[in-house]
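Only a single protein chain was left out; the remaining protein chains are all shown in position.
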Amino acid sequence: MDTFVQQLINGLTIGAIYALIALGYTMVYGILRLINFAHGDIYMVGAFVGYFLAFELGFATGPSLLGLSVVLVASMIAAALVGMAIERFAYRPLRKYARMTTLIAAIGVSLLIENLFVAKLGAAPRAFPQLLSEKSYTLFGNAAISKSQILIFAVSVALMLLLQWIIFKTKVGTAMRAVSFNLNSAKLMGINTDFIISFTFALGSALAAAGGVLTAQYNPQIDPLMGILTGLKAFVAAVLGGIGNIPGAVLGGLLIGIAETFVVGYGQNVGIPSTFRDAVAFAILILVLLVRPSGLLGSTVQEKV
Amino acid sequence: MKRTLLSLLLISSLLFAFACERKGGPGAGGQTGEIVVGYYGDLTGRTSNFGQSTKRGVEMAADEINKAGGINGRQIKILSEDDEGRPEKAATVVTKLINQDRVVALLGEVASGNTLAAAPKAQAANVPMISPSSTNPAVTQVGDYISRVCFIDPFQGAVMAQFAANTLHAKTAAIMLDFNSPYSRGLTEFFEASFKKLGGTIVDKQSYTQGDRDYKGQLTKIRSENPDVIYVPGYYGEVGVISKQAKQLDIKAPMLGGDGWDSTQLWDLGGDSLNGDFISNHYSVDDPSPAIQKFVADYKARNGEVPDALAALGYDAMKVLADAISRAGTTEGPQLKDAINATKDFKGVTGTISLDKDRNAVKPAVVLKLQDKKYIYQETIYPEGMTAPAQAAPATSGTSPAAAPASSPAKAGTASSPAKAAAAPAKTEKSSPSPK
Partner (left out) sequence: MPTLKRVLSTIAIIIVLYLVNAFMSKEGLFGFGFGAYPADVLMTLTINIILAVSLNLITGFTGQFSIGHAGFMAIGAYSSAYLVVYHAQFWERSLAGTVGFTVAHALIFLIAIAFGSLIAGFAGLLVGIPSLRLRGDYLAIVTLGFAEIIRIVILNIDKVGGATGFSVPGYSNFIWVGGFAIISIVIVHNIVHSDIGRALVSIREDELAAEAMGINTTRYKVLAFVISSALAGLAGVLFGHYRSFLSTNDFQFIRSFEIIIMIVLGGLGSLTGAVLGAVVITIMPELLRQLPGDFSRYRLVVYSAMLIIIILTRPQGILGTREFGLSWLKRARKRPEGDQVVGGTGGVSIAEQEPPSAIDEKKDRENR
């Protein structure tokens, strides 16, 4: 039983990170119908900004909650700026062309960020400074939850609530929804769509950076290519939940996280070796899409001619 | 439009002219002037930290040789090419190095998969290739031009199994392997076989892939099996965090690893949680022997960091090659190959290297204990047929090397399935495997 609870906690922790990144994918997709392949790399950039800031600002010496909050917020801001810059210079000029073109630009940007970081910093993993003490709390039996896991849950829930508030209670959120409903009509209604798109990129990138710093607290190992696999799985999570749908992204992220952990923990009992873990996210996705072609929470839109 | 067509034609004819050449003899270059040696490795990809490390070791060795007057008065020039960690590119760049740059010999790769992709090209062109650190047995089975300066998976896996069973008296072990890495899978296989032979049981086997950051699922599963030791034959990037997360889950069993653990970054990533773990390695950076201390100090002065195992192996590969060139007195492929394959008792940083008939380095392994950012020498384990020399063992602490049983881990050549699985048609050992 305690092993089960432990695995559940492990799964939810990864799932929360996936969810934070998936939110960025899903928001950008909702507005531009663009799979922003560079998003996983923004997550990496966030972690690296946090890494360098922690050293620059002198927080790397020991655990401090102040240090952690400063690093977290600063890297979110930095990543937001990077996200906006990418949109401004690589995607906006292509907006009137086929979506496939923007997609290639996204792949190009992703490769550029990865290659630049590897060339400048090397591919060797680096140890992220410990900004939070390594304390674990025993729940019962052998099941324990560490401080960094609690942090991940707390911060991601807070950020998701904040996002929900922005989207549904603020003016800019209303505009975002309008743009996502129909970009051209929104423009006709006097909405500054360029600003809204920029804002969406900033928001998504900030969430990804938060994911990056939080992961780095939990697993203090960062490298320039850390965004590839995590980004891909977060994207799978977004599609699983129904791309363009915000609660869907969270649900998808948590599901993928739990499923992966359980394949590792219990897969052998049902004949799935743990080596198939990375295939599981995709297998779940395919099965779900075959039954629900628009994902778990995605709405099927009636086609009009 | 006409201009477009014309320029296209011009470009293609230029390319053609560039690509076209007079076919010459074998690419051995001249017998005077610079000796051009090719290095290929992952310099920009996921495993580029390994490739760059090895490259630094190779370049340092070459510079030392050049400063000392070169080989028979000839200077060495290293040409490096990047294969991005992709087997296909490895074959392409080796083709380039052999045919365009006319290198006399090749050094590389770290990952066995990439070496296996490139080795047939070297074999077919009669250009010797020394792999610094590809440990899969299949690598040198490609042909007689391919050799290596590291020990192979069967030996290293057995070393740790022996240490676990005989010294630590472990009865049960769990394994945590990098499923995507031939290195990790090879070590796992031979650890498992030897450990079982010595009466132990493998209670659980979990896998991860390079680039993962969360291992708690696997570790929680392992914890529920409560093994005496956990064998983690991976690379330091992942291992440090695995160790840390294991301690977070309150796993007390010591972890055992291989030479992939050896890096200064291991300590940054794993910290104190590594205390009490053991690794098998070629040598110990803390070994007081003057040769090793000079190497470590020089490397540090040059690159600003302590060398890892890959840098040391790259260094030794270059030195072994230089030694062979000077013995052969020529850089012609066939003679040079024979000289390399006849390497015997070469005093390298990573131990005394002799190549056996399968062109694998036969050298003892040391078992080190990890404690407070230091590698503490435990014992030396010798391969079969090699007896412990009275004084040569790299003893750091007081343990007498002679006390270590010079017993026999699995026999290299006859080891079972990776060789079988890896290179089915290339199983015959001497003939070139490319039936073109």
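As written, the chain order gives the labels A and B, with residue 1 at the start of each chain.
To be clear about the criterion, a contact is a pair of C-beta atoms (placed from the backbone, for glycine too) under 8 Å apart; a residue touches a chain by one contact, two chains touch by 3 or more.
A quick note: this is a predicted structure, and the numbers were derived from the prediction, not measured.
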item: Left-out chain, listing which of the shown chains it touches; value: A, B
item: Contact with the hidden chain (one of B:37, B:117 or B:222); value: B:117
item: Candidate in contact with the missing chain, chosen from B:41, B:57 or B:85; value: B:85
item: Touch criterion as defined above, residue of B:60, B:103 or B:138 at the omitted chain; value: B:138
item: Contacting the left-out chain in the complete assembly, out of A:52, A:266 or A:282; value: A:282
item: Residue among A:27, A:243, A:259 or A:297 touching the omitted chain; value: A:243
item: Contacts of chain B with the absent chain, listed as residue ranges; value: 1-2, 5, 15, 18-23, 43-44, 80-82, 84-88, 91-93, 95-96, 98-100, 112-114, 116-117, 120, 125, 136, 138, 179-182, 185-186, 417-418, 421-426, 433-436
item: Residues of chain A (touch criterion as defined above) contacting the omitted chain; value: 29, 33, 35, 90, 93-94, 96-101, 103-105, 107-109, 111-112, 115-116, 118-119, 181-182, 232, 235-236, 239, 243, 273, 275-276, 278-279, 281-283, 285-286, 289-290, 293-295, 301, 303-305
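Here is the rule we go by: only the chains that are shown with their structure count from here on.
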item: Contacting residues of chain B [partner chain A, same complex]; value: 44-49, 52, 179, 206-207, 209, 211-214, 216-218, 220-221, 223-224, 237-238, 240-241, 244-245, 248-250, 263, 265, 268-269, 271
item: Of chain A, residues touching chain B in the complex; value: 3, 6-7, 10-11, 13-14, 115, 118-119, 122-127, 134, 136, 142, 144, 146, 215, 218-221, 223, 225-226, 228-230, 260-262, 264-265, 273-275, 277-278
